[in-house]
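A single protein chain has been omitted; all remaining protein chains appear in their positions.
The chains carry the letters A, B, C, D and E, assigned in the order they are written, with residues numbered from 1 in each.
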Amino acid sequence: MPKAILGGIEIEVDEDGFIQEPEKWNKEVAEDLAKIENAYPMTEEHWKVVNYLRDYYLKYEIAPPIRMLCKQTGFDLKKIYELFPSGPAKGACKIAGLPKPTGCV
Amino acid sequence: MPKAILGGIEIEVDEDGFIQEPEKWNKEVAEDLAKIENAYPMTEEHWKVVNYLRDYYLKYEIAPPIRMLCKQTGFDLKKIYELFPSGPAKGACKIAGLPKPTGCV
Amino acid sequence: MEGETPLLDELEKGRWPSFVKEIKRAAKKNKAALDLLKVQELSYKDKITHWKHGGIVGVTGYGGGVIGRYCDQPEKFPEVAMFHTLRVNPPAGWFYKTDALRKICDIWEKYGSGMTNFHGSTGDIILLGTKTENLQPCFDELTEAGFDLGGSGSALRTISGCVGPARCEWAMIDTLDITYNLTMEFQDEIHRPRWPYKFKIKISGCPNDCVAAIARADFTVIGTWRDSIRIDQEAVRDYVEKGFDIESVVKKCPTEAISWDREKGVLNFVAEDCTRCMHCINKMPKALRPGLDRGATILVGGKAPIVKGAYLSWVIVPFMKMEPPYMEVKELLRKIWDWWDENGRTRERLAELIERLGLKQFLRDIGLPAVPQIVYRPRSNPYVFLRR
Amino acid sequence: MEGETPLLDELEKGRWPSFVKEIKRAAKKNKAALDLLKVQELSYKDKITHWKHGGIVGVTGYGGGVIGRYCDQPEKFPEVAMFHTLRVNPPAGWFYKTDALRKICDIWEKYGSGMTNFHGSTGDIILLGTKTENLQPCFDELTEAGFDLGGSGSALRTISGCVGPARCEWAMIDTLDITYNLTMEFQDEIHRPRWPYKFKIKISGCPNDCVAAIARADFTVIGTWRDSIRIDQEAVRDYVEKGFDIESVVKKCPTEAISWDREKGVLNFVAEDCTRCMHCINKMPKALRPGLDRGATILVGGKAPIVKGAYLSWVIVPFMKMEPPYMEVKELLRKIWDWWDENGRTRERLAELIERLGLKQFLRDIGLPAVPQIVYRPRSNPYVFLRR
Amino acid sequence: MARTDIGPPNYRDMLPEIIKRNYGKWKYHEIIRPGVLKHVAENGEELYSVRVGSPRLVSVDFIRDICEIADKYCDGHLRFTSRYNIEFLTDKKENVDRIIEEVQKLGLPVGGTGNCVTNVVHTQGWIHCHSAATDASGIVKAIMDELYDYFVSMTLPAYVRIAVACCINMCGAVHCSDLAVVGVHTKPPKIDHEKVSALCEIPTTIQSCPTGAIRRHPDPNIKSVIVREDLCMYCGNCFTVCPAMPLADPEGDGVAIYAGGKVSNARKPPMFSRMIVPYLPNNPPRWPEVVDVIKRVLEVYAKNARKHERMGEWIERIGWEKFFKLTGIPFTEHHIDDFTHAVETFRTTTQFKW
Partner (left out) sequence: MARTDIGPPNYRDMLPEIIKRNYGKWKYHEIIRPGVLKHVAENGEELYSVRVGSPRLVSVDFIRDICEIADKYCDGHLRFTSRYNIEFLTDKKENVDRIIEEVQKLGLPVGGTGNCVTNVVHTQGWIHCHSAATDASGIVKAIMDELYDYFVSMTLPAYVRIAVACCINMCGAVHCSDLAVVGVHTKPPKIDHEKVSALCEIPTTIQSCPTGAIRRHPDPNIKSVIVREDLCMYCGNCFTVCPAMPLADPEGDGVAIYAGGKVSNARKPPMFSRMIVPYLPNNPPRWPEVVDVIKRVLEVYAKNARKHERMGEWIERIGWEKFFKLTGIPFTEHHIDDFTHAVETFRTTTQFKW
């Protein structure tokens, strides 16, 4: 597995840059990831999304459905893409330190 | 509901003589029921069946399948009918103070 | 009695024989029958049944054969406060000598309501309505008269077979003998419930299935043959000459195995295409007859909707010879019961269990070969369990 | 290159055009193609895929359209260590001008492996294999050339329609226009996954269903008509005179709606019995033509086996007029998406959801009337949910 | 103590002599008139069977009446069919007319053979069953009064088998009948929480529900169950195992009507009956709406089906949409299956009629 320096620490990431050591995630890691995903600087709105994703994941061990994400944050999908140009999966989930969404492509 | 005096106490029974107040069941009640069901005097073998039924019921809230009853007591069905001429449902379950078996007729 | 049952009285009118008339007839001599009439009138008025749930009553040594029944208004209708029915196992094929029938009538007049069902839908003689205390003496007299109880509860039910070789030219197996033989062999299974649920066996002499076995029996035996239909071409021509519309018959052959050559006056027949549906034979009994290599198709799982929905029986053995003492069938039955009893949940009929565990599993456990005749078509899904 | 891939070389032999030859052709100019060839040879040897699971890569602003792919032996095959595909939305009906195609070729030669699928099974142009860093510039040039990405992930997938009115006399609806119109309307749904799972729309001009919509689309639009087939009896006779075996055609009409009157030389037709299966029209295109009251049957739920098994699409609207701007269809789609998104579980396709909640529930929630055309036959079970 | 397990009488002892002689040796049969079969044996002997309709629910005197006829003309033998009809068996052709005469004196119809409406298989209803959502004998009487002519003749395209069951347990072959009436509840069980604990095994009760509608009572102090009404389809399976959960209700109870089932393997394989009317209220004593539907469907069938086509075969040929059109019975959302194997009924083709 490749390693990356994120938030000043070395973390294992997969080929797509998703972190593989979830326990190492922190605000700084997120911000560095946000740079990669063109979501930097992170505003309150960014954090709202990222925090929601993280909380949901920690509680349920899964990423929330998009519909839920929109409902709960109050952002429509357009807005999410404005905040995270690479989208909720590749962008927001990566920044939130979630495992790489699989599911159907 | 009709009442019956069983083991010296008054207990509600249904038309078929199944007791309706399970908490009042005791050894004496069982023996009086055994008289009605032609299973008196109750031998150790009778008690083995009755106790098994009761324990099973208290644990699982249901009467055990006949197959299980035979397996666990070591008696075949013929033997059960010798002990309880009106059979495991009408005879043994009644004596054990279980609710009336419904299921299919 | 007159005028007391205005609703039911309506049902004395009309051309079809009236059950109300029958109850009234019995009510003239029997108080329980009179109360039955009144309860029924009340139900017609209230639009609801007045019979309570369940009841466990019976005779010594048996776990079934009696359906306990209590009225929900015992004070108003004391004569039917208890109104249990006895299921009496009829002779195979429902053949009777009148003296036997009369004996039943006499016994039932003595101990019961005088009302009966000839027969119940499973095929029993239903003696409708008596008190708990009458059950044992009534039973005792019945056995005296040569009759025994049928099945109820989680037991083997009364077996039935079509009229078969007694009167039908198409009986490929001896339905009556099989019915009787199995009934005698499995008396214990009939009288002493032991399984997760009821189990029914029905036997039809040919694919016309005159006891509706395929729809109603957990274990269905249907007579069939393996060789070719026998055709008397002379007799075919005779039908046609008498104005019989043979084209309409040929047209409905499901496999196009037959065709009518008008020119030559010959009914062409491709034996290997025929699926022995009986249709052409049915329509020309004088000219066409089933083949001579006879036996039965065994199917399992027919039943009504409770719990998981209704099922038609499924072929498990396409062809089995049926010779007394029918050891192969008995052995198969025992294996099936064992498997079902071991694996089945309470109130799970055989079909539901097979659906749950898979027909493949069933065949394997019972030791029956997988042949294409067992299915209409192979699976469409790719989901093959290899390690089960 | 020669001799290095003995297994694949076998597949250069034979009469059917060879994909191996194609890879080799690309490999001459392109290192990734050469590594692809080698990986494939290795798979042929090892009998296992050498591509790793998944990968999330893409272009800015989109959530899909690119399938990320990594090789499991990146050291050995560095040129295909990353080997992502782009799904490019083709013009409706897969019509191309050569200049457009050439542009794609040029772009792909520049940024990718030079290997393609014309087309993928959903209908996209598949540009097979490039590195992450090339995705965005490649995409940019593609849009420059007038092309955009198709769908992937839990999104609306690239819509496809049959050749339809462009070249087919049986197109009852304008498949190309509908395909294009819906594609433009739902760009957002195509590019930004948002649902429980994928969603596919396919449009066929008539019941021949030349895009296999009924088997593969969550939302299937199939052209049909309501009035009578138009018959040119003269032309029918002409067929017959030229030796055409009309009886063989008539015999296969599923409804017996047509019959051939040999004497009169007339093809009898009972319009109300015809179910518009196309068979007779297909066989006599010069003589029989569909009716003129045209529209579409809408079906939903077609899909491959994952998870609960494969489904064919189910009729939900027997007939709908299809006029631009197709508002009715768009509204229906939006309602369905909303219902599915609200009720569906992750990876639950529409069919599975409908099966779980019931077609009745679906129709009710979507506001569609229950008509008998929706089912083959009514329920056989007595289990009616009245309070759901 | 009584003997047990003696089994039924041996059928051999019940057979008429001519049958004993020709057992398994019948060659062919003819229906010489409605209700009268003639079976000819290989050796040329002839057996006549006179088939007679019975209401099934009969008094012992009824049995004695028919015994008398059997004694007079059939050497004391008779049989019943698998559909409750009585059959008088005789080897004397001249007895046929006499039997018919005597039978008719008793008010019983001769018929039930060939392409007729034969006797109606049915169940207990309010006469004896706790589970009944309707009466059976009454509906049968009302129907057969109306269809009497079809019993005594043989003018239909094929066999028509009618069945009536008083609840969806469907005692009988209702689920595979050409026409069927089934009693249905339409209200969820009313739970008597007091009684549940004494009368019912709670796990069994919960497990009994095919749709998982039953749960333990949320209050752990109440040893009972609750029902999610939106998941209930009134099957009554819970009531069967738990008497404290009755579903019967004068307003809710009624009947559903089914069509197109069959059992025989002739031509098409056996088929299930399918719902044609989801609900009609109980309207005793004569259930006129029910009788009307049955008669209407029968007559549309008689007029439209081809020769040899059973009801279901006819409907499958013309299509169910056409059936609803021809009969004028309204199609509703309740006709659409939503139980376990529902998807098999969904139309996966653009082929249909208008």
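Basically, contacts are C-beta pairs under 8 Å (C-beta built on N, C-alpha and C of every residue); 3 or more make two chains touch, one makes a residue touch a chain.
Keep in mind that what you see is a predicted model, and the values were worked out from it rather than measured.
For the omitted chain, the shown partners it touches in the full complex are A, C, D, E. Which of C:Lys45, C:Lys103 or C:Lys360 touches the hidden chain is settled by the complete complex: it is C:Lys360.
Along subunit E, the points of touch with the absent chain fall at residues 265, 269-270, 341, 343-344, 348-351.
Mapped onto subunit C, the interface with the missing chain covers residues 207, 214, 222, 224, 226, 254-255, 272-277, 297, 299, 311-315, 318, 351, 355, 358-361, 363-364, 370-388.
If you put the missing chain back, the residues of subunit D touching it would be 7-8, 10-11, 13-20, 22-23, 25-26, 33, 36, 39-40, 43-44, 46-54, 59-62, 67, 69, 83, 85, 89-102, 104-106, 108-109, 114-119, 121-123, 128-129, 136, 139-140, 143-144, 146-148, 160, 162-163, 165-169, 171, 174, 176, 179-180, 183-184, 187-188, 191, 207-212, 214-216, 222, 245, 248-249, 252-254, 277-279, 282-283, 285-286, 289, 304-310, 312, 345-347.
As a working rule, only the chains that are shown with their structure count from here on.
When C-beta pairs in contact are tallied for each pair of chains, C-E comes out on top.
Work out the mean CA point of subunit B and of subunit E, and you get 38 Å between them. Across the assembly, subunit C contributes residues 53-54, 60-62, 67, 188, 305, 309-310, 346-347 that each touch 2 or more other chains. Within subunit B, contacts with two or more other chains are made by residues 62, 100, 102-104. Pairwise chain contacts in this structure: A-D, B-C, B-E, C-D, C-E, D-E.
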